[in-house]
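With one protein chain withheld, the remaining protein chains of the complex are depicted in position.
Moving on to chain A:
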């Protein structure tokens, strides 16, 4: 078990390193392919008023003329140990983890990202709780009443759920529950109250985005759970559980659902990991100042350091979530421990 964990941890670090190399290479090469030079990149830091000479000095000091490998080394070192940036007027200390400076605001990327993180975390985790509970419960009931009216209705709604994009369901929900007065339950989006400030307001402001996001995912989970339950409930060990005299509820939950849990867990890890990197559409639709919104703004402004920072943080969450899933796998399925 310990070797398994260590192997998984090493693998996660290797994955992150590879991801950072690829990301850096892309963000190094793409602007140059598009015709940017070291000077034009440096110019974005020193501003338009600077002379050509100043820009050239800044480019040298920022290391934009160094080979790719040296620049990556400096970038990686910045993340681990922090870095000193010197672009003319003076040296600025960028503490670890340093993802560089925004072209636009000239503020370090990391503190900005850190501000956005609670929004995305709140959104993703809250929605995840709702979609797992709703999706799995619906899937189990559908499987047990296969072919019934409930099953057909639930699967119909689920099909709608996976098919309808967030920017549609989100706007419809805003019209009905936020702007439309008869059903008004929540304020129009755009506001976020930190949990530790006022939990009730936190939930009130997020309830609509949660449900909208959860609807999309719950649909998939309901279908996945239903398929898994139909399979496990026809397994021999279910017959054994019944032959022991277990009541039906325990047969379903303890033996059936337990057997169907593994694929759900896998997908859940991937989904949550992806969402933690920014629920782009949901945050945009509800104007929530999360990482997804941050990424969109950064891309619109061609603010490369920000885009790179958000990409790496998102990658970190995906790798991290997969690591957790792999570890949970060994807990959920004892047969994994052999491998």
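Criterion: a residue touches a chain if its C-beta (ideal position, glycine included) is under 8 Å from a C-beta of that chain, and two chains touch if they have at least 3 such contacts; residues count from 1.
Here is the rule we go by: contacts and distances are computed from a predicted model.
The subunit not displayed here is recorded in UniProt as "ABC transporter ATP-binding protein", chosen from "4-hydroxy-2-oxovalerate aldolase", "2-oxoisovalerate dehydrogenase subunit alpha", "ABC transporter ATP-binding protein" or "Dihydroorotase". Residue A:247 is the one among A:3, A:51 or A:247 that touches the chain missing from this view. Within the whole complex, the absent chain has one touching residue among A:53, A:196 or A:236, and that is A:236.
If you put the missing chain back, the residues of chain A touching it would be 235-237, 239-247, 255, 258-259, 332-335.
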